[in-house]
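Heads up, one of the protein chains got dropped from this complex, but the rest are sitting where they should.
Let's look at chain A:
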Amino acid sequence: MSVLILIDHADGHVKKASLEALTYGAAVAKQLGVPAAGLLLGTVTEDVAALGQYGISTVYQVANETFNTLDAQVYAKAITAAVGTTGATVVIFSHNQTGKAVAPRVSAALKAGLVAGAVALPDTASGFVVKKAVFSGKAFANVSVTSAIKVISVNPNSFKVEAVGGTAEVKALDVTPVAARVKVTAVNKVSGEVPLTEADIVVSAGRGLKGPENWGIVEDLAHVLHAALACSRPVADSHWRPHHEHVGQTGFQVAPNLYIAIGISGAIQHLAGVNRSKVMVVINKDPEAPFFKAADYGIVGDAFEVVPKLTAAIKQLKG
């Protein structure tokens, strides 16, 4: 019995979402009184043993560069094999892009029940029950996993990364990848931006901004806060902003520490994707805007006046 956590990486670096998954997995292992190990498929430039600081005793690595590109089928076969050799009974992913592609495959291959998008540690008092977000953040479900092996993908930003110190023993795992069928022909990263689903702070704007030419004030605020940018659905639909910034029930669901909504009315479909944020701030000129019912802090005012002042005040705070 052990807990195995997938260490997801890109461009040679372990993703923040994976550090959260490691922290989560280490806590699950502690709760069950079993060891926690990481599984690294592929290669990273960082010191792998140092991942022990997140509470895992071992990192199993398959140092084959095939894994540096995501082919969910290749990943699932390797993970399934690793679960067999390590005797893992709980397999943990981040509910990020990789986890969404791979965890369901691993679940089906092992006939191991999957809780996708966990927001809390399992309740193991009687059985194995994990809380997950449902109805796009409007509610939670407590899901009992009844199979012998359990698969959990952890919602990004639900667990704070905790470094407890220590180093992990790195063990090479002998797994030959099956032939990849997915070939990546182009990668297009928006450089210099904080990825939305990994961000601690999100600055989001809506139709109240009137047009794409006015986004400078939003970008400036995001910049001083090292925040990711987001927008409401009509803003993305009108191509004022790219699709990957659309948050809400039919866009990205985010749960940052701080969500700042500028010129967004707060429609139920918008709130559904953002209301798990720890703190929400609304700036809207209409005091009746529904967002004021959901937010923690608010300013009734014109975004074009308030936002530049806010940016300046934060700049001053940060010195």
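Throughout what follows, a residue touches a chain if its C-beta (ideal position, glycine included) is under 8 Å from a C-beta of that chain, and two chains touch if they have at least 3 such contacts; residues count from 1.
Please note the rule applied: contacts and distances are computed from a predicted model.
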Could you check which of "histidine kinase", "Electron transfer flavoprotein subunit beta", "Probable glycine dehydrogenase (decarboxylating) subunit 2" or "Xylose transport system permease protein XylH" matches the UniProt name for the chain that's left out? "Electron transfer flavoprotein subunit beta"
Chain not shown: contacting residue from A:162, A:198 or A:219: A:198
Option from A:116, A:154, A:217 or A:262 whose C-beta touches the chain left out: A:116
In the complete complex, which positions of chain A touch the hidden chain? 10, 15, 17, 71-73, 76, 95-97, 100-109, 111-117, 129, 131-147, 181-190, 193-198, 201, 225, 236, 243-244, 246, 249-251, 253, 257-258, 268-269, 272, 275-276, 278-279, 281-282, 292-302, 305-306, 309-310, 313-314, 317
